[in-house]
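What follows is a short report on a single structure.
Shown here: the complex without one of its protein chains, the others still in place.
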Amino acid sequence: MKSRNASVAVIGAGGYIGSAIARKFAAEGFTVFAGRRNGGKLAPLVADVQAQGGRISARSLDARKEADISAFLQEADRAAPLEVCIFNIGANVNFPLLETTERVFRKVWEMACYGGFLSAREAARHMLARGRGCIFFTGATASLRGGSGYAAFASAKFGLRAVAQSAARELGPRNIHVAHLIIDAGVDTAWVRDRIRESEGQDALDNLDPGRLMNPASVAEAYWQLYQQPPDAWTFEQEIRPFGEKW
Amino acid sequence: MKSRNASVAVIGAGGYIGSAIARKFAAEGFTVFAGRRNGGKLAPLVADVQAQGGRISARSLDARKEADISAFLQEADRAAPLEVCIFNIGANVNFPLLETTERVFRKVWEMACYGGFLSAREAARHMLARGRGCIFFTGATASLRGGSGYAAFASAKFGLRAVAQSAARELGPRNIHVAHLIIDAGVDTAWVRDRIRESEGQDALDNLDPGRLMNPASVAEAYWQLYQQPPDAWTFEQEIRPFGEKW
Amino acid sequence: MKSRNASVAVIGAGGYIGSAIARKFAAEGFTVFAGRRNGGKLAPLVADVQAQGGRISARSLDARKEADISAFLQEADRAAPLEVCIFNIGANVNFPLLETTERVFRKVWEMACYGGFLSAREAARHMLARGRGCIFFTGATASLRGGSGYAAFASAKFGLRAVAQSAARELGPRNIHVAHLIIDAGVDTAWVRDRIRESEGQDALDNLDPGRLMNPASVAEAYWQLYQQPPDAWTFEQEIRPFGEKW
Partner (left out) sequence: MKSRNASVAVIGAGGYIGSAIARKFAAEGFTVFAGRRNGGKLAPLVADVQAQGGRISARSLDARKEADISAFLQEADRAAPLEVCIFNIGANVNFPLLETTERVFRKVWEMACYGGFLSAREAARHMLARGRGCIFFTGATASLRGGSGYAAFASAKFGLRAVAQSAARELGPRNIHVAHLIIDAGVDTAWVRDRIRESEGQDALDNLDPGRLMNPASVAEAYWQLYQQPPDAWTFEQEIRPFGEKW
């Protein structure tokens, strides 16, 4: 394994996409800083990455707290220059408008949008000082479309996309690559499989169309491609979907 | 003046656009409920509308407070059935990313996005019971484009647009017209004229291109057109700009 | 009926939308010039408009021929100053990609895009000389989305939208209002009703949801609203759909 003097911060290192990103960048020699609400759940990821010879630190992290984000990124940068920051927190909920409480609306925004703003700003602080870096955001179908019942979720995802655009326009000319990756599909997770079983039955799950769900490793691959782009041909926004997806 | 048994709530009845909307709907016979942070500033508007024979109530209103919005709309609906609710609060600020404090980011969102969500939800409560109504939102260039320095403002305006889309998709089939009006231009206000004087000088202001600024009354006219659309040909989104505007 | 010294050219004055536009503008006092492939089919429209006291001329017109368009608009302008030109030719076809012949692809483009370019350019010639005018284009869902089987139709409609945008950006500052109206729904025509009967049965047709189809008169109304916009608040693009439409 090639080793690099560079760290990647994965904010929202959940069990599927976030973990896959951590694994991929670790395999490419990065020092990984993985944060999620309950850092204890990161133990299997840490064990796994270390077994492969990778370097990884796991932390409990509340992305809605300025001080937490700031400390997390500072620590990452101290371990090795912060080269990549990936904000990967979602908060997919669906409620009829009248049943969307102010508490839900606010919490979804704090997790999926406000946390992204804090992450971008604090990551930029380290990267601007060094004149380089990548800040990537995970988007979703709801980043572009406010569907029925998605007032809270789409509002947060639209808002995050605006943060990404503003950051890209300000930081791009200073050699920091900001990108927004739109996952326009279901990802192959236990949660998504449960939803399919519930709504379509076990049979549907057993005979799942191979073109329907996205492998978390493929999302990680997409981020890796973004990381590798030369600075004269950067992508800001890119959507990915399985070949069978309707769009 | 034709009189109607209907009220319009104008949330964010500022001195220019909001007042023009209030005047227009009052002139068309609506009972107007006008709310803004400092209700005292609404006195001239009230005097003016009443002098024309219109009906208007003015209230201090903090759109970031659920109870305030709820009470305001309830009162409007009690005065006359709530037929139109227009959310017109902006919060245009520009800061480099690193200088965008968490306080600014949060406050801009609370005013320009969260307040819009509360308004839509509470207005829908009254309108769904009656099976009709219109909920309109004022958007801006920043609703579609996150420019450099606009992380806070664009994020809130993107978020508001998502709320509008979700509401339109859920409420449209129940006969409630939700629309998002994008003002893609400077509006002719004292504040905008000051900005032009500052950046381009008094001369520029004295010789202002007639195609450059938008008259607040023209925004009110656009809302009036949306109100008049037949239910088999509703517009969700519409942008307006003066003929001389670059886009 | 108010009479105006102004003409409107309706290019593609088919039996539904085009005729409704002609009727509306005639009722508002315009001299109408209505053109369609087979001008003979315009006889009922002419009789009807004249019975209402309106002024209308009908012509056979092949919008794919530069000389035809040029002569048609010149004649309209001679009758009364050409104030509005509405390009309303569609060519909705659906074929799998491999079965889309080069003949179909070219013909659909010539009718729905190339004809629109010729119309805009020739209308602009008259309007620029006079320093005012409106050029409106009828768009469709396929103006924004290339669905499966719509390579020919969507390609032409996308292309027409680009013509409209370019014209709007060039002619707007010269006081010519260019707009693109997107009809995102089925319109209530014999053809659409036949399609519904075919695919869903007579029953579906007999119990048609009132929020499903758009009345051609409502499209005409939308054009009339665009025509009435003050020059400091012009809309370039506006979509309309019935309240029951999924989008």
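Per-chain residue numbering starts at 1, and chain names A, B and C are given in the order in which the chains are listed.
Rule of thumb we're sticking to: contacts are C-beta pairs under 8 Å (C-beta built on N, C-alpha and C of every residue); 3 or more make two chains touch, one makes a residue touch a chain.
None of these values were measured; they are calculated from a predicted model.
Enquirer: Would you mind listing the shown chains in contact with the chain that isn't displayed?
Expert: A, C
Enquirer: Thinking of the whole complex, not just what is shown, which of C:Met1, C:Ala43, C:Ala162 or C:Ala204 touches the missing chain?
Expert: Residue touching the chain left out of view: C:Ala162.
Enquirer: In the full complex, which bits of chain A touch the chain not displayed? Write them out.
Expert: Residues in contact with the chain left out: 169, 172-173, 175, 177, 210-211, 213-215, 218-219, 221-222, 225, 228-245, 247.
Enquirer: In the complete complex, which positions of chain C touch the hidden chain?
Expert: Interface with the chain not displayed, on the chain C side: 66, 96-98, 100, 102, 105-106, 109, 113-114, 117-118, 120-121, 124-125, 128, 142, 145-152, 154-171.
We take it that only the chains that are shown with their structure count from here on.
Enquirer: Which label fits the chain touch graph of this model best, line, ring, star, complete or other?
Expert: line
Enquirer: State, to the nearest whole Å, the distance from the C-alpha centre of chain B to the C-alpha centre of chain C.
Expert: Whole-Å distance between the two chain centres: 32.
Enquirer: Give me the residues of chain B that touch two or more other chains.
Expert: 169
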